[in-house]
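All protein chains but one are shown at their positions in the complex.
Coming up: chain A.
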């Protein structure tokens, strides 16, 4: 029955399977790395802002402007612009390996802003009570900023990972592999409508799972 509805997908199934695996690989690697970088950048933005616990307007301004700069470049142009740098860092600009770097550069500015706003949402009074207790800035970051923002960080991370799913499909255009690549090669270029639909369904499943996990974490961290 499946070969009636999705004849081309069944025919190309090993390639389709590899594409799904590549997408998951890109999501896992870039998701993890960009989460770490974005949390660090988000924290730096929040603590160095005016009236922050380590207020430093020079650092804040530089970071703020760099993030704005990268956020204003459309991702597809960013990939092209980054090719020389990607070659240096990853050794290649194509395939999954070649996509990691541009994906990180593409998602981190957005992600960092999301983390920043989630940390900024935190009641100022909580930070102040940490200072009053005699906690050091690092202790305040760990025990208050991060600990008390788990729920809202889970929420913004979900949003970001879902955007990242979109970006992983775009890198397919430039030969990055993954579901996007499959959809373009088979669905678009060879006009296999069923391949495109199968890609949409897989992406839908991925997005749904990410959303469910995110909501679960966010809910569990809310008391």
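Operating definition for what follows: a residue touches a chain if its C-beta (ideal position, glycine included) is under 8 Å from a C-beta of that chain, and two chains touch if they have at least 3 such contacts; residues count from 1.
Note that contacts and distances are computed from a predicted model.
Missing chain, UniProt name from the options "histidine kinase", "Diguanylate cyclase (GGDEF) domain-containing protein", "Methionine ABC transporter ATP-binding protein" or "Outer membrane lipid asymmetry maintenance protein MlaD": "Methionine ABC transporter ATP-binding protein".
Only one residue in the set A:61, A:92 or A:136 touches the chain that does not appear here, and it is A:136. Mapped onto chain A, contacts with the missing chain fall at residues 123, 125-126, 128-136, 139, 143-144, 147-148, 150-151, 221-223.
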